[in-house]
Structures are given as structure tokens and as C-alpha cells.
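Shown here: the complex without one of its protein chains, the others still in place.
The block that comes next holds subunit A.
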């Protein structure tokens, strides 16, 4: 079958992308597989200036998942473009920049800079990070703020597709999706991590220095599927689904409820060649199930 998918003009060789924050700047994975094989990769969230992130410890185990409070440590957009982007095979796989900023105007400046860089295929706007004190998830929890950020980014990003990444930490994710699509988002991606906590009864301490972190991994897959399903009913733009994908069957589940592509996050920590293997497994499963086209299969859940 033709594995290609199209997200608002962005053509991917297959629907498997890697999720921001779990695949570094891509270069870290060159020892583990051919980056060209991936449909796309979303790099670590970038801010205008480098950020140091949160204190340690930043990660903890959770049943069938993990918690993180990295706090968007990153080398800054300029360093990424100058020092990392050229090391990526961006002619052969889509490199998507994930954006983080503290205000709508800062988001716009960042979008303006990144959208001009050769090698970046799309922007993913992170209005959903639960691990930073200013901005972060707040933008993603208020429809009018989310719309304002989306509009500001769209205004300054020219032709480049803008994907807005949604948080599950809201009561009605479909209305958030509608708000950003009405404001011009070309696509939406979901879900970011669920706000969560882990504590130690013996030491009486939280397991993360930040106390609260984001839950990811298989534990959140049912929540993610529900969110993608609800959003697919509410908007007409392509959806990139993620949350707990650890198998080719999981990928199909997301496409079945309406996703056009998927991102693999925490599973990259199960083994660093995970996403590369998933591309092959997906092709094999599609064959086995006799799926003939993504257009027929997408959203074909029988309820």
C-alpha cells in the first residue's frame, strides 16, 4: 500500500513521526537507525533563548509509563538551526520544529525566525507543556488565549504549515481544537502529557523536584484515543495523534479514530531504535490486515 500521508501540504513518506522531547534534536538517534526512514521528526521544544529547565530529579517511573518535569531545557532556536539542523537529512524526512514561548508575541517572533529556515518543514506550537511556570499549559487551557497564540504564529509563518499541540488537561478538548482551527491552525496534534504526581511514602518526598510532572506512555493511551476521537468529530483539519504508542496496532488505533499521522514519544526510551522498527512493523501489519488506503481506513471506527 502507498504509505504516504499529507498533513496540510506536508507530505510524509509514512505516518510515523517522533514526538517532541523524546527524540532530542534527531542527531542523537543516528547510531540507531536511518532517520530518512521516519515519516517525520519533531525536535525538542525550542524557545527564542536557550533554557536551563527544571532541577533534578526530573524523571520517575509510573506503572506503564513515566513522569517527567524537564521544564523545556533547550539550546534555543538559533543554536538549533546553526548547529543541529544541518546534520539532519531534512530533504528526505520532515523536520518539524516545536515552539515554546511565554507570550503570543514571543511565539510570533519564534515562528517568524523558524519559518524562514531551509530544512524546517512545519511548526508545532506547544501551548500545552505542564512543566513550566509561565505560559505553558495556561495558553492551552483558555480557548481565547490559544486562539491568540495561533493567530500570532500564523501571521508570521508565511506558507509554513502550523500545527497546534493540545493538552488533555482540559474539560473539553474538542472546543480547544475548534478555537485553534478557527484561528487558522492547519493541523492539530494531541496529546501532550497528563498533569500527574509521584510521591514516596517512606521518604515523604515527591519523586520529582518540580513536585508535579507530565505522565506519558501506555498508561495514557486510552485518554489519548478518546481525545483524538472527540477532536476528529469537531474539526476538519488533519490530526496527529499520540500518547502511549508502543506497537503498530496502536498506530492503527489512532488512525481508526481519526488521526492522519502519529507521533511516538516515550516508546523511544523502551529502545532507541523503536521508531525505525515501528515503520517496518506498520507496513507489515497494513499488509496483513489488507488495508488498501489510508483514506478508507482513517476514521472508519464502527460505533
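Brief remarks on what is shown
Operating definition for what follows: a residue touches a chain if its C-beta (ideal position, glycine included) is under 8 Å from a C-beta of that chain, and two chains touch if they have at least 3 such contacts; residues count from 1.
Keep this in mind: contacts and distances are computed from a predicted model.
Candidate names were "GMC oxidoreductase", "Putative DNA modification/repair radical SAM protein", "Type-4 uracil-DNA glycosylase" or "Dihydroorotate dehydrogenase, electron transfer subunit", and the UniProt protein name of the unshown chain is "Dihydroorotate dehydrogenase, electron transfer subunit".
Taking the complete complex into account, A:217 is the one of A:40, A:217, A:238 or A:258 that touches the chain left out. When you scan A:1, A:56 or A:199 for touch with the missing chain, the hit is A:56. Only one of the listed residues, A:4, A:205 or A:271, touches the absent chain: A:271. Seen from subunit A, the chain kept out of the figure touches residues 21-24, 28-29, 31-34, 44, 50, 52-53, 56-61, 63-66, 68, 70, 73, 217-218, 246, 266, 268-273.
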